[in-house]
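All protein chains but one are shown at their positions in the complex.
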């Protein structure tokens, strides 16, 4: 990991109702990052508003450009959405432990809910380059929040039925898992969705990796601020031990942290 | 006085090395303001950075447009300099007690040091419309900081001699005062300059009004945060009892407040 | 469109009835008339006056204010016109505005507080008193009444004896154990508590190598102190039964909601008046909106609903 000061923004464009992609050129970061890892961004270098960095998954790497996909949630992402190519950011990355791609698996199923699509672009591209069979199961609230993706989509669901099947993405999962051999699941999305995905996979004894969110301060494992409870009752820091975990490592009975 | 929310900026342009003029349309304010009064501006409505408003003299009124002239000093004015016509401000005004124009005086001498030029545009225009003879004595650090003015200039001085006479503007004052009849002096500028102007005028028994600066919170006389010591030893609030005072009212032996 | 339901914003502080829970904090709304054109006393549920002392006080040497990160320092030094001028010059103009007036007072000794409280007690237009107990107590060697439970209690008790209307005591956050002070003051007869006053603070001008404030140190207010204010409110709420008025860094209705939910019956707006004189109005409409969205018909239902 490295800190990159004064990174010029290459582009910052709206891709759906509330989501934007932002890209910047950092050759060193582009070369060393793995799918599932994240960048920790200081949104207004030189000012302390907001004070803390914000973590974002790496959505894709294109050449020496790093791309993130983000949703406007609060004041920090609101500010980010207004940033223009003449502005600069301060970026730390790549951080955390990404997806652990098991080359022996025959079918790699990506399950994304809402902004959980963010790390999937990069993961899909990596699986493609490794020539591993993969598909995306993608759920969103409504078609207006659907974010275009390069990955081969096997099914889409939406809460309001405006695109794909009406309902939760997790309702599509059991059938999908039945229909394929020796699968592995990589999931990212809201806590309740991850919890459901983890339960389904654990019941079927299918390996499942989840990408978690948490409030973060340092992003490097120093402050112990971002912990979640693990299945053995101890606390593990999401920023350095994750954000991607084997789903069996997590205590799914705790309250969602964010 | 009134609070004007969401005021669209009409223009924000650089006029010298560090100074800018900013204008916005507020018909009500334009109509009711007097020279020497100020506006109290919330620089980022909706955010609390910076927290407090910043006071600026009204530099000029053109139709229903209000213009201020400001110098980048710290983080607030830095932010202001980057504001573009699509942004909005929250403006309170007109505030304070402006210059008290004595119609019986034959010669109205405006003395400005540095950014002290700010209220003079408006004062000059008012004197002109009142058909009162007036001239400007204008001192600056260097020609690069000289701000163009509509008022008839009688002399210019600069610290480095790059324009007008080398030296302080106050060195030009005694001769000027000798050469005119029944004058009144209106001064704005740094504390040491005002102190010198006040002393010269008081020695010659010439009426002198000074526009003072002070840190301000409320801007309306409620908090007592902006006081200076008056010649009778009591404290007077600059925002509502001033910012323009009869120079004899001020205790010139106190430290400069800002 | 559905007709907007009317939200009941009235609150009661130990018998003192207010039309809404947003109160102007002492020292930030002058004597109630300075903001004319920008904000009116009637915008608030009540207006608390600048701290009044027996004799007029010139206040501290300038500079008296300074901006800090999300906050401000002030060292006004209780500058005020003194009781007589307040009563004769300031009060009549405020009374005309028909707002609920709460007088805030301070003294150097218990005797001074008592004398002032007696005088305020006689003024029919003033239904409540707020004791500022955060100023140095000269007799006790410079330790403020507000930081020692037994001094705070003794002061409250003495004032309680002579003051017959609603008695509010305003607590300082510069203590280790706010609960102890709150309990002592409650037991001594306070009807309600306001918390918090400013935190001690300081700023240095590195060019001049001098304190920014003429008085060297001052009181910190504004958004920076909101977490500290909420902490103190939370602790007090779990220690006493009398109603609490929360303040410290409230800028908008979301901030106000944090205080109500934590246990405040009403809130005070201080620094926000400087930043946005229409803060009270904005907060009230924001509170009404929140109630509407959440099907809450009376604002009092929000007090202390924090789930822990």
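Letters A, B and C mark the chains as written, and numbering starts fresh at 1 in each.
FYI, a contact is a pair of C-beta atoms (placed from the backbone, for glycine too) under 8 Å apart; a residue touches a chain by one contact, two chains touch by 3 or more.
In this text the structure is predicted, and so the values were computed from the model without any measurement.
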item	value
Among the chains presented, those that the missing one touches	A, C
Residue among C:27, C:59, C:77 or C:201 touching the omitted chain	C:201
Sole residue of A:19, A:92 or A:185 that reaches the chain not shown, by the stated touch rule	A:92
Omitted-chain contact residue, chosen from C:65, C:175 or C:247	C:175
Interface with the unshown chain - residue positions in subunit C	68-71, 73, 143-144, 147-148, 174-177, 199-204, 206, 208-211, 216-217, 220, 222-228, 230-232, 234, 249, 254, 257-258, 261-262, 290, 305-308
Residue ranges of subunit A at the interface with the undisplayed chain	1-3, 5, 42, 48-53, 90, 92, 214-229, 233-235, 240, 254, 257-258
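Rule of thumb we're sticking to: only the chains that are shown with their structure count from here on.
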item	value
Subunit A and subunit B: spacing of chain centres that average the CA atoms, whole Å	55
Geometric centre distance via CA averages, subunit C-subunit A, whole Å	46
Intercentroid distance (Cα basis), subunit C paired with subunit B, Å	35
Residues within subunit B bordering two or more other chains	49
Subunit C, residues touching no fewer than two other chains	none
